[in-house]
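One structure is given here, and the rest of the page talks about it.
A protein chain is absent from this complex, but the other protein chains hold their places.
Chain naming follows the written order as A and B, and within any one chain the residues start at number 1.
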Amino acid sequence: MSEETKKTKIGYYPGCAITKCSTSEEYGTSVLGVSRVIGPELVEIDDWNCCGASSGHATNHKLSTALSVRNISLAEKDGYDEVLAPCPMCSQRLIVSQDDVEKDEKLREEVEDAIEMPISNNVKVSNYLEIVKNYSMDEIAEKQKKKPEGLKVASYYGCLLVRPPKILKFDDPEDPKTMDEIVTAIGAEAVDWEFKTSCCGGGFTLSRTDVVVKLTNDILEGAADAGANAIAVACPMCHANLDMKQNNIEKETGRRFNIPIVYISELIGLALGLNPKDLGMDKHFIDTGSVINAFSNIEK
Amino acid sequence: MSKKIGVFVCHCGTNISATVDVEKVAEEAKKNNPGVSYTTTYKYMCSDPGQKLLRDKIKEEGLDGVVVAACSPKMHEHTFRNASKKAGMNPYHVEISNLREQCSWVHPDKPTGTEKSVDLVRMMTEKTRKDKSLNPIKVPVTKRALVIGGGIAGIQAALDIADAGHEVIMVEREASIGGHMAQLSETFPTLDCSQCIMTPKMVELAQNENITLYTWSEIEAVDGYLGNFDVKIRKKARSVDLDLCTGCSSCWQVCPSKKIKSEFDMGLGKRTAIYIPFPQAIPSKPVLDREHCLLFKDARKKNIPPNDSKVCRKCLDICPIAPVKAIDYTQEDEIITEKIGAIVVATGYKELDDISMYGEYGGGKYKDVITGLQFERLASASGPSEGEIQRPSDGKVPEIIVFIQCVGSRDPAKGCSYCSKTCCMYTAKHTMLYKHKVHHGHAYVFYIDIRCPGKGYEEFSLRAIEEEGATYLRGRVSRVYKKGDKLVVLGADTLTGSVVEIEADMVVLASAMKAQDDAEKFAQKLSIQYDKDKFFSEIHPKLKPVESSSAGIFLAGTCQGPKDIPETVAQAGAAASKVLALLSADELEREPVVAKVDRLPAPIFSTCIGCFYCQRVCPYGAIESEDIKARDGSTIKTVARVNEGLCQGCGLCAATCRSKSVELAGFNDEQVYAEINSVEFN
Partner (left out) sequence: MKIKITTKELTSDFAKEVKERSGIDVKKCYQCGKCTAGCPVAYEMDYMPNQIIRFVQIGARKQALTSRTIWLCASCITCTTRCPKEVKIAELMDVLREMALEEGVANPMEKDITTFHEAFLNSVKKHGRISECGMIMEYKRKRPKAALKSALQDLSDGSHLMLKGKLSLAPHSIKGKDSIKRIFEKLG
């Protein structure tokens, strides 16, 4: 990697779920922790707001667009060319909103009026997998301290990293590979399985837990049947549903999974030799000990 | 001297060998059968090396009889007979034992299949032993074609044949050529105007020196056979002398009977008693409709010759032709006989017009429930409303129009199970024509499936929905009833599971293509076969799509089944090319597998007792009668005789004959009994 890209400063949009003291804070903690070791430098966008998430787009398209676009305009004001939104709900909302105002002049005017800022739409919004793949693969190889043994990882992308593909233009929507590449790069085995982009029920965690239980059960079964002993995710909602609800599912279906659900950033962090606690790995519902213990120092 | 027979057993890949032990079949064929001097098996007998094997062994082993145990003789009898001919053998000493269709495909179990195969091969060996050499029958060819029907199919076929330099006689029963295509407003999927692409072809046909056109004429009788048909044509009395008439239009302008429903306008427009069907008619000369003409009506009533009636002679009076007028009330039907080498049948279809069979749709009851062809006339610039979509009852422009697909088709309960193939597309076209003319209008289509397999058809039908805004509802309509000046259409949308009720201004039934009313009679006249729906049958749906069951008679267009214009034109071209192939030879060779009624020396002359049962069962009209005469010219007896040109070798006559006087070459009694007796029954 060239000296120049190393210095790249990227606007950081954590979104509500992964900031400190939130339900998925370990994702944010590990993303930031990892970036401190291998870059790129992430700087939080000043005064960012919630993108509106599913409740936004599900009930008010204009409002949802404005809430999302406000953050892009803020990033632009701060002078970033690229913004990382590790939460796929956020990155998808930001990118789709950018696309919407790009295609609809009238909507753009209304939104500009509401956010009281101009929209120039020159900021590229990236998800976490893109950032790792584009900036950090060589760095990981260079700075890796630990390697896992016998860790079989099912990479679970969920919906929002890849869909809608025509707008997001990220990876193969039916069989994405980026996360698998990262998993393989740190020396774990990426298992081939069929539920990479199946829906976990997303925002129905509270309102329709029954739906979430059914869908996540399918995913957990798929991973277990493929021989995975861990599932890697890059989405706080997927994580919440698979991790927090795993006991519920076990109670309802009678099948015991006990599969740790880890963020891809946590796996990278472990490979870099970071302290699991500093990565927030003690905050999961399902114990992550088996994953942590799979890593041991690389003998040089 | 007994024959030296070779038996060749084909594996047909694994089609036969999977369920038949082919080696054993070959082995058994030799056992206890001194006639069989050579046996072998081969993976694909029909392949080039397979045929070479056959040829080589005929020569090397000196074979004079061959049994190929393979697939159906319909598939490859010809192939193996040709191969044996090349090896210098008379091809009629080759027999096929059908081990595939009649054995391996129907028996799942190997021992049974093998046992049956052994029997089948033995049977054919016995038959082969008694095969006689046969030679093809040669018949001369009259180099003139007859095309029956002057729609787009007939016109295309006639032009193709005439352009290749052969004489064509075209017979059209209406007063003008053009057929249904001349009635259409625009055509799918390009929306080009039907008349614009049709009339140049009509003119071209009329001006082609190789074509003789008989309109207002019908086929009276067809006799003879391939290459040598005798055709009687009835020229119906037109009451107009086509040689004298100039088509000046004076007569139909003065005709006082102006309220006769125009057939061309599907009853929506009016015409006079002396009329041309439409402005671009060819010939552009009138016909007098004797049923509706006041003079003829009066003559019929008074029972006097028409010329004696004085009720109305306006057309005759105004006719400017002198000294002999072009109008002739005394004209009578005329029968013409033509010698013909090959025939193209292009008699077309009839739209389902008896919509009263759909009482639930108010068919025949409500004026504003119309057929597809009626809509074509409404949309046509030359139609009764000059192209404005007006409903028949009050001339109002319909704001909501409902199209109902599959009327008279895909409806077994009403006796029409087939798909009429064109209605999906023409309905899509109708919605577009309607939307183009009535911008604020709304078109609804009830359909079961949307079938659009032609080139550009899928796109066309989606254009109707996506761009032109027709609303398609998936379901049949159950009922149409009148409410005020609206027609309430009660249908369903099965995709949502709901009942849909539409208050429409007009309803168009996508009525099916049916066979002509007289199709059955006509087919019998020509000795060609027809299907359950009275459409004429091709011999093979895939490999012989334009050949009728009678040699030398070909099919083109919708008389064979519903089809659209491109398909009709393609089929007409194909029929024409078949005709041209026939007419290009001076003599034709025919299969010698024909029946023969015996002839014996005097005083018996023939064992035929002249019951003519054979004539009754012959589907090809091949049985004639012959008077056996004494020297003084007196008739000794009348016996049957087979016309070799017409006989197709089906064997019905031989099977029917009670005095055993008929023999089918290659299938004589001796051979058939030898086959049967060779099977060991247990």
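Miscellaneous remarks
We take it that a contact is a pair of C-beta atoms (placed from the backbone, for glycine too) under 8 Å apart; a residue touches a chain by one contact, two chains touch by 3 or more.
The shown structure was predicted, so the numbers you read here are calculated from the model rather than taken from an experiment.
Residue A:104 is the one among A:41, A:81, A:104 or A:149 that touches the chain missing from this view.
Contact with the undisplayed chain is limited, among A:10, A:53 or A:151, to A:53.
Interface note: of A:10, A:75 or A:115, the residue touching the hidden chain in the full complex is A:115. Of the residues in chain B, those that touch the hidden partner chain are 399-400, 442, 444, 462, 465-466, 469, 471, 473-474, 493, 495-503. The chain not shown here touches chain A at positions 16-17, 19, 21-25, 47-50, 52-63, 66-67, 70, 103-104, 110-111, 113-116, 159-160, 162-165, 173, 197-199, 201-204, 206-209, 211, 214-215, 244, 248, 282-283, 285.
Operating definition for what follows: only the chains that are shown with their structure count from here on.
One inter-chain figure worth recording: chain A and chain B are separated by 68 Å, centre to centre, where each centre is the mean of the chain's CA atoms.
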